[in-house]
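Below is a slice of the complex: some chains, not all, each in place.
As written, the chain order gives the labels A, B and C, with residue 1 at the start of each chain.
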């Protein structure tokens, strides 16, 4: 299957290229970038040195292929969806544009452009663990946001079991790559290095996806931390009581027993008691751990992912694997490093 | 006034030495370490190179002075309190041994040794912002724990105003120096570097101090982050409603208006919207910021400190300054660095 | 082919396990560790969670297999070489024990134990780029040291062309994983974090390998830097003159044109002008770049590797691939991440 990556010079775009170069069912045909047009891919992604001779194509010169990945900023995907959709029968959108189906949530968290309702209706949610059947044979897929994806995987089993009382609290911590490739004052190394910067204590727009997917109210705070890759979400949920930690583990085991990329972390050693994002760099895993207070009410659920893989490019590939009927793990077998 | 630092080779001990060397009212007389006995202070604290010719004294050879600082592990201070107290009329204990006056809290969070009740009764809480008057003329002071101190300064104004409904949630993030000087598997650089390690999702013993000082129930989770110095606590509190963010700021302004080391952070720029520990390295400041959700119920209060200074050695000096009747800021004037 | 990893709980051992799990020609049969005996591999290597059910075997219970990898400390391999060699017809030694064939160099840089001369004679140098033919069909292979391997790949083309005048200078920079898994004062995170620690300005023992392989005298300084993985060597060589930078590039191109894992870095952009270790984490690449001073005499050659892969486990797998007649890149196809 011939594949095109639109927005290939960004970080998510580069990660898609890395994964597609190792995917046996996909041939990378076009990688677009207006800024790098004509230059080799390694000019933007030095890790690709020696692994491909492909160069960037300007957006205007892209031809047909079998699947188009849109790794573009929010707003840009819906703006030219007709054009991209005309170039391939399958579209995998990694922007936020076709994720939110609830009008109220979209207006509140994504004011500004509105996607075409017909196109929006065609896009299926790119969260394999929640809607795998829906993804089989899908032609248009909207991949989840990075922090949203981690939070949804952490909260959904509880929410589905009706165990979230009150408002869940999502405390997200994120590396610098999540903010993309364009330098600004906040990403300047002397300022960004070593931070615990809570730029967004309330109202982060990834809340829209979490609320839509889990059906429970949430508060969300986001802290930028010293890391390039990686997202960790710490969810605080008040349980109705009567449950032991063992009961809660059973709920998560039932939910994720057959999932190839969700790993339940249940170690006794303090060193690896909870999911650690740095161990997941480059992998498509979402690690999940939990702890219930001895009072039986306050539950902490922690999830970790690589924001560019399970929080973006890897999840997109997993979704396409399902849609195309390939083995779901194709091209996603990197184990992750330790130490790192 | 002649000063002795017991446990001078540890990180808190080293920080005390650094501060006392620059304190015009104090003469550093003895710095004890059995491990480094006879060696120059710079052997343990290379920053002191060229600034002092003092060497470490073994514990058994310490003579009299006017104030003894106990920078020893928990349990060690109470074990030999008679001996240390006999060497100076003033004792500033930086261990946890004489902090907890509530028997129930102590049994739950500090099982094991029990301090002598008579000695315990003599120690006053080393939290200037809460009990400055009590500290005037004090001879025995128990300095607060690092994360506890930050959390107490973040929560106390609300708790004192009766505005904490339900259980407050304290999410603490800590650098590696907080775990002390003895290497172990968890502090080994390849393992510790770049972590978001939630080793303690529930039941951290600093809860005892927070509950004792604020009188409200709390949950506390602790995450080790990539930093050497620094503690940040993010407190989530449900307000009874009816308050605006402006109202909450007024409460904090009233509480801390005259505090020399509490700074209220109220910036609009996302870059420095909330307290950032790295800016406080070496300083005695506690920076506090907050955000109220537009619904008016969910309040986030963030406090940051240098765990070795305002979370230990600096706070100890501030307490002694008050007790001795000196200017409270004596020896604590370092501004902090930017960028860093 | 059944494979055994002796010393599987160390960092090189864990990296071998990671690579062998993904190697289609090798079945991991035994992974030894006395400390972790009976526990699952993930207890030492949390990245392996969910990828293998294998547990550690104590050294005394290892049975036969087709190849034994010795990932043990220097001195330990030669001590029990008879025992390990009896368990498999092929031995790949990643310790330093069977690397140095020159007695003078060994006595100077590795005083202490002496390997059995008969065993020593059987071991072929594990540096594919220098002695690929020698490795074809080899049964006993001594893999090069991490910094040595990078320095040899950087210097050998020049040395072979007789262009190194005087003594070459090797300035090596290394991450913390190179010092292994056992915590000590120097690896304690508060001390190790952010260092530029030149612990070894002269006389590092990796010099022995460089001198042996290149046949030129060298000085070597080693600086520990803020990184977990990664080695970068900066070699300063005085050329005889008369050469342009283009001429020097031609020498390197000739040397490495057909090498699957050596990449020549020749970018104009300052951002990626020279090899950058962080881009190589997890990969088996050695990136090489150079710059000739406009005077034509002072040449800087820079090489970078992941010390645990091309500087250890990956190089071992590459050597075995050659020895066994498999495609040389089998199991070594990870591209590396960007950003990271």
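To be clear about the criterion, a residue touches a chain if its C-beta (ideal position, glycine included) is under 8 Å from a C-beta of that chain, and two chains touch if they have at least 3 such contacts.
The structure displayed is predicted, hence computed values, not measured ones.
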item	value
Homomeric assembly size (copies in this file), of which only 3 appear in place	4
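The definition used in the following text is that only the chains that are shown with their structure count from here on.
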item	value
Interface numbering overlap (same over half, different under half) for subunit B and subunit C	same
Furthest chain, CA centroid comparison against subunit B	C
Most central chain, Cα average position	A
Whole-Å gap between the CA centroids of subunit A and subunit C	35
Whole-Å gap between the CA centroids of subunit A and subunit B	39
Cα-centroid distance, subunit B relative to subunit C, in whole angstrom	45
Sites on subunit C at which at least two other chains make contact	11, 177, 228
Touching residues (chain side subunit C, partner subunit A) in the complex	11, 14, 18, 21-22, 43, 45-51, 177, 228-229, 263, 265, 267, 269, 272, 276, 279, 281-282, 285, 287, 333-340
Subunit B-facing residues of subunit C, complex	11, 175-177, 181, 183-185, 187-190, 192-194, 228
Touch list for subunit B against partner subunit A, complex	167, 169, 171, 173, 185-186, 190-191, 193-203, 219, 221, 223, 225-227, 230, 232, 234, 236, 270-271, 273-274, 276-278, 291-294, 298, 300, 302, 304, 339-340
